[in-house]
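What follows is a short report on a single structure.
A single protein chain has been removed from this complex, and every other one stays in its place.
Chain lettering (A, B and C) follows the sequence in which the chains are written, and residue indices restart at 1 in each chain.
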Amino acid sequence: MIEYFPRPDTDMTETLYDFRSDNVGGAAPEILEAIIAANAGTAAPYGDDDYTRRMNERFAAVFEHPVQVFALSSGTGSNSIALAATANAYGAIYCHETAHINVYECGAPEFYTGAKLVGLPGPGFKLEPAALEEALVLAGRGNPTRVQPFALNLTQPTDFGTLYSPSELAALCEVAHRHGLRVHMDGARFANAVAALGCPPADLTWRCGVDVLSLGATKNGAINAEAVVVFDPDLARDIPYRMKRGGQVLSKARFVSAQLERYVADDRWIERARRANAHAAALAREFAALPGVSLVAPVEINMLFLRMPDAAVAALDRGPFRYYKLGRDVRLVCRHDQEPEGVESLVRCVREATLPTR
Amino acid sequence: MIEYFPRPDTDMTETLYDFRSDNVGGAAPEILEAIIAANAGTAAPYGDDDYTRRMNERFAAVFEHPVQVFALSSGTGSNSIALAATANAYGAIYCHETAHINVYECGAPEFYTGAKLVGLPGPGFKLEPAALEEALVLAGRGNPTRVQPFALNLTQPTDFGTLYSPSELAALCEVAHRHGLRVHMDGARFANAVAALGCPPADLTWRCGVDVLSLGATKNGAINAEAVVVFDPDLARDIPYRMKRGGQVLSKARFVSAQLERYVADDRWIERARRANAHAAALAREFAALPGVSLVAPVEINMLFLRMPDAAVAALDRGPFRYYKLGRDVRLVCRHDQEPEGVESLVRCVREATLPTR
Amino acid sequence: MIEYFPRPDTDMTETLYDFRSDNVGGAAPEILEAIIAANAGTAAPYGDDDYTRRMNERFAAVFEHPVQVFALSSGTGSNSIALAATANAYGAIYCHETAHINVYECGAPEFYTGAKLVGLPGPGFKLEPAALEEALVLAGRGNPTRVQPFALNLTQPTDFGTLYSPSELAALCEVAHRHGLRVHMDGARFANAVAALGCPPADLTWRCGVDVLSLGATKNGAINAEAVVVFDPDLARDIPYRMKRGGQVLSKARFVSAQLERYVADDRWIERARRANAHAAALAREFAALPGVSLVAPVEINMLFLRMPDAAVAALDRGPFRYYKLGRDVRLVCRHDQEPEGVESLVRCVREATLPTR
Partner (left out) sequence: MIEYFPRPDTDMTETLYDFRSDNVGGAAPEILEAIIAANAGTAAPYGDDDYTRRMNERFAAVFEHPVQVFALSSGTGSNSIALAATANAYGAIYCHETAHINVYECGAPEFYTGAKLVGLPGPGFKLEPAALEEALVLAGRGNPTRVQPFALNLTQPTDFGTLYSPSELAALCEVAHRHGLRVHMDGARFANAVAALGCPPADLTWRCGVDVLSLGATKNGAINAEAVVVFDPDLARDIPYRMKRGGQVLSKARFVSAQLERYVADDRWIERARRANAHAAALAREFAALPGVSLVAPVEINMLFLRMPDAAVAALDRGPFRYYKLGRDVRLVCRHDQEPEGVESLVRCVREATLPTR
């Protein structure tokens, strides 16, 4: 009898209602169709193909700006490559202390850039221009004993589901540029931000001063498809080498480029994100009425961070739900195709555990 | 009118017969089916899902050995992660001077391992045990001014389409192990080796002493699906961290795991490779009869490296063919679904350019 | 006329009283004698010489413990090599947020280790066991998205001149070891700690649980001489390779080993440190009586961090003094050979600027 080395965790496939993450979901129909359509004929490998060129054109139209787009298969790779394109060799990247790149990428941005991440505090899990300004003034520019800042990372939406307004983004980019930093936006859930803020992608990126965007499609209906969208051609020059050196170049890139081209080709990406956001808003409204249940962060996209009584957590754990805990907090992430009965069932479960029995 | 930053090369999509690489081809039907089948329900992200567990079980059965398998999307990433798992912090990886990792990965293995690659010469683009032995004896083990060897890389098949026999592999692994090195096999075209040598996968890997295998599926019908197959549990321990740190962990890993599980689930992977090999053998037979056309390397899998008269090269360039040149040499790679008329057309083109007109 | 590229800052050599740092001072007489004595005959290069062996024996005696000592020429190199000896390949080093390695080494520890530095707050510029415990509990051990802790850095004395007691050190080491971390002590001013705490070196290091010490001699009478003192032979094994790879191996190591051997050969190193500490204590007593002058940190060794009225700072700047500012604060560092008239002059200057004129 052949055994494989066991992995520590096991997947409870019988679980019905899954609130773990938006990346537990599947692919949107048009994405699968794009993959199948790309499976015709031959195409040059490594991104030198027509699917990739069409993706580039499509993104230029959607972002109303000349862009160079690189197709990758992981968000961590996408963030790391984008940051590396802005790097000096002895530097610092400024970010919120809770930023995804600072907490959940196992040091990948440091590996790719050689930089130190400087995490700053800030309310609502967001950076503030004044705090950034102060940190940069004290950074020791020109002092060889100090790492030299080169990039600002803005996570939009944040890992706690909060949003920067365009004017907040612009104010932060202004500080960064004045101090000689480039601005990278980690848009793993960029669609949710666009849907929630109701403004065109350009208004959240280059019009505010963003130099390079990591746009994630995987969490919103694509299959391991992430785009590095470069708004400044100077930053694009090194990327093909850095990608290859990081093992991030895809041999059959067309299958990812075709997904990304299709992803932004119409409004379905925004609609899916809007539906996911709406599920979270509905949950938030229900929980607002429950005693002992409070929000750790305002619910602006498709994520909720809740503090609730131990009895409610225990009830959730007994129920047909899958979700993650962050320390004592409950994190719930909604997908566009979240089952309505799952949402209802989850609300009922928490309500029954928190409301006094009559 | 919106423009994107132009890429240097353009894809001639009107080209009919494509001999550039096996990765210009599409996906096999059962691979697409596996992707579509994986698109049901939710699954844990980052490889902690049932598709990944089934992939692991399947590979254990196919390789007749306990294994830990990691699903990645690029061959360069797969090689780099596998080598990094064997690395010390001041080391050397021994390989043939023409090895893919030494020439065509833009320094990725060095980036991931921190090591120096030591390329050795050897006839037929293959390493020889005696030369490896001599190099290791002279490597300065224990001398801090010298990098310390930790891994041997064997590319099977080689980048020039030649094959190591099981006994050749065993002899090289014996030298490596005796000197304290781990053995990594770069099997980007592993299927072609299995098909050509007609022996089970185990006979080409752990039975010879291979510690970790990069098994490529992309060139033989999969979509950006590569497996790191670890035969020694000690080497598997660090890999999840190293993968994350390299941006190699796939958020929706199930879509790659499902491909890999399906890839080796029956004999179609071998049959496709056998057909591709047969196309190349047929071409080789035809070229053998042509004056002025000679093989740079014996044709053992699906690749041909040819030296031919300038007139023949010029004729190819005028024809409806796509292929790569390596310096003065012509490289032709056959896919399992190479169009018979393309093969015939290509032979006719070279024949007419080389045979004296009567 | 030949010009060289100008450096930004200039040195005011006419300055009389120098409170900038302990490394602005010269070498102790016995250190110069040791250098001259080492200049006889030939000796093997790269540390394979009798001076190095005698240094090792001397440190073993002074520390009452088997040790392996490595002679280097920079403190940053010493810290980086010591930390690298404890490193995994995807890790985190825990330290106080104000630690020298975190602020003033331009990312060298990250460069050598590949790790992320996690800076924790703590009163008195010192770490607290409970805060360390909580951080390690939340560090995500075993979760591949998180960097994995491998080392605790304790700076003794801290960069703000505060001291850990032996029991404080022991409590922190206990937490670290329980979580699988190794403990590195940055002892750039180790002599000042030994002098101030009045306990043998062993009581501040291995008896508390310190695994590896960077002992600085440069700031206390040596010339670019720093020792990595390893208390656990397992940690010593890689160091020669890592040193060479970092360009930290000295070709004529005997001249540094001879200094280090002589440095700890009698009590002069402690006596010098005691004198330097006493100068700072005297300054602190004087300043305590002045209105508007307050200490940023308690004065436990040879450093003072003061907040004082703008008029007093301006007076200092007009006077014959050299010192550094940290933001708004005045930093004064005393050497063992600080001129008494300089100390008196400085006190008088601040007193006149702060006391009300009668």
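The definition used in the following text is that a contact is a pair of C-beta atoms (placed from the backbone, for glycine too) under 8 Å apart; a residue touches a chain by one contact, two chains touch by 3 or more.
Bear in mind that the values here come from a model prediction, so they are computed numbers and not experimental data.
J.: With the full complex in mind, choose from C:Ser73, C:Asn143 or C:Ser165 the residue touching the hidden chain.
T.: C:Ser73
J.: Using the document's contact rule, name the residues of chain B that touch the chain not shown here.
T.: Residues 8, 90-92, 103-107, 110-111, 114-117, 138, 142, 144-147, 327 of chain B touch the chain absent from view.
J.: List the residues of chain A that touch the chain left out of this view.
T.: Touch with the absent chain occurs at residues 46, 84, 87-90, 144-145, 148, 238, 240-245, 249.
J.: So that we can see where the missing chain sits, which residues of chain C does it touch?
T.: Those residues of chain C that touch the unshown chain are 2-5, 7, 9-11, 13, 15, 18, 20-21, 23-27, 32, 35-36, 38-45, 47-50, 52-53, 56-57, 59-61, 64-69, 72-81, 105-108, 111-112, 218-219, 223-224, 230, 233, 236, 241, 244-252, 255-256, 322, 335.
Here is the rule we use: only the chains that are shown with their structure count from here on.
J.: Just the number, please: Cα centre separation of chain B and chain C in whole Å.
T.: Going by mean C-alpha positions, chain B sits 51 Å from chain C.
J.: Which parts of chain B, given as residue numbers and ranges, touch two or more other chains?
T.: Residues 241, 244-245, 249 of chain B each touch two or more of the other chains.
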